[in-house]
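Have a look at this one before I ask anything.
Partial complex: the chains shown occupy the same locations as in the complete assembly.
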Amino acid sequence: MRLLVANANTTEAITQACAAAARAAAAPGTEIIAATPRFGPAVISSRAENVIAGHALLELLAEHAGSVDAVLLAVSHDTALEGARQVMPCPVIGMTEAACLTACMLGGRFGMITFGGVEMYRELIARYGLDTRLADIIAVNATPPEAVADPDSVGNKVLVAAKALAAEGANSVVLAGAALAGFDNRLQEASPVALLDGMACGVRMAELLVSLGLPKPAAGSYAPPTGRSAAGISLPLAALLRGNA
Amino acid sequence: MRLLVANANTTEAITQACAAAARAAAAPGTEIIAATPRFGPAVISSRAENVIAGHALLELLAEHAGSVDAVLLAVSHDTALEGARQVMPCPVIGMTEAACLTACMLGGRFGMITFGGVEMYRELIARYGLDTRLADIIAVNATPPEAVADPDSVGNKVLVAAKALAAEGANSVVLAGAALAGFDNRLQEASPVALLDGMACGVRMAELLVSLGLPKPAAGSYAPPTGRSAAGISLPLAALLRGNA
């Protein structure tokens, strides 16, 4: 199967890092196609950037409609997930959604660790209806660049947070944010509970959905659009809205 | 005060209708500036269109940053409300949000009437945390064009729905969707409960926020962005993201 790993920001290095993580997680036979939006934020760390990136992401996805079997949104805010899911002819997964649902299958409540944006993640989890499964979210006092420059020091902070979440009742911990990729493997042994990486969970969830071969809905708010028109958008996205992609 | 009435779709006629409704509702001294996005859907009736329109709306708002005192989103999906609220230096109101909060002040639970999109509105109200205040949502079996062509017939359907919602316990009814504008006045006398129009509520809520003169937050997820960079977006929006609008 062909899996589109779609970054939602315009930083190519992040796209490549996500693609590498996806390839490491993928089953044999899963081909990873990585893609970066044509426009939008360099990094998404605020509500407004997330809105802009949503449009950029849809344009990016539309270019691949019909040529990929599934899409994994390689952005921890699961940017534009609902819109992408409606408009694409294949399954679409959000990496944080995938990690949270995986956490559910480990039982009990899960915690989340981020570099910030706690309220945005809290709202995201509430939108998924999973708020009663969430123990807490902890933002470690560090920045993504620091995670790259000094992974030992930042890793220690993440581990302290994971232990604190476990003490609050979390039975697993979702690492949210591209800059935390790889910390699951690095810290797993020292952590009292499982650490979940969105890319790894997301790739596997995408494979699962493809294997199930479920049809798109023919009715309701996730049915693909038909006959819609829009000005000033890319031809492929316009074609999807018209329903003749 | 200067109030920007910002349509989120590209249909100029809808913008003008909304502006007229806003002017009818506004207090003396409130100047209505109407604006239409440069790109995006002709009409928003799906998840994907709502995502595209979000970006278009932010670009539109950015052009008016600093020159208006408040913004009213003239779109019943309250498109990109959170992002707009963060990035603009003035209050931003969603018309459906405004109607729902007004309904709260009438006491009890409220109902909602639309031409479709029930699930999207249900999710919107849940995001506002108002789900326990919602009695029900009814989609009348009619289309916006029919509302224009045969307002008596459609009005009758709306009235039937309003009575049904009152029977379910609704103490007021929000009319959601631009095509329902004006039906509140037309049907109010025959309705057992108050009918709420988002434009009327929204204009007044915008005036209220301006009169209160509250500061923007200096911290948290609604603090204006600074130092953010993005490619391929309009200069005014880029300036807002950099923090030097």
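Every chain is named by a letter (A and B) in the order it is written, and numbering of its residues begins at 1.
Note that in this section contacts are C-beta pairs under 8 Å (C-beta built on N, C-alpha and C of every residue); 3 or more make two chains touch, one makes a residue touch a chain.
All values reported here derive from a predicted model rather than from experimental measurement.
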Subunit number of the complete homomer, 2 shown here: 6
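The working rule: only the chains that are shown with their structure count from here on.
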For the two copies subunit A and subunit B, what rotation in degrees overlays their C-alpha atoms? Round to the nearest 5. 180
How many Å are there between the centre of subunit A and the centre of subunit B, using C-alpha atoms for each centre? 29
Of all residues in subunit B, those that touch subunit A in their complex: 10, 38-43, 45-52, 54-56, 58, 80, 82-87, 117, 119-120, 123, 126-127, 220-222, 225, 228-233, 237, 240-241
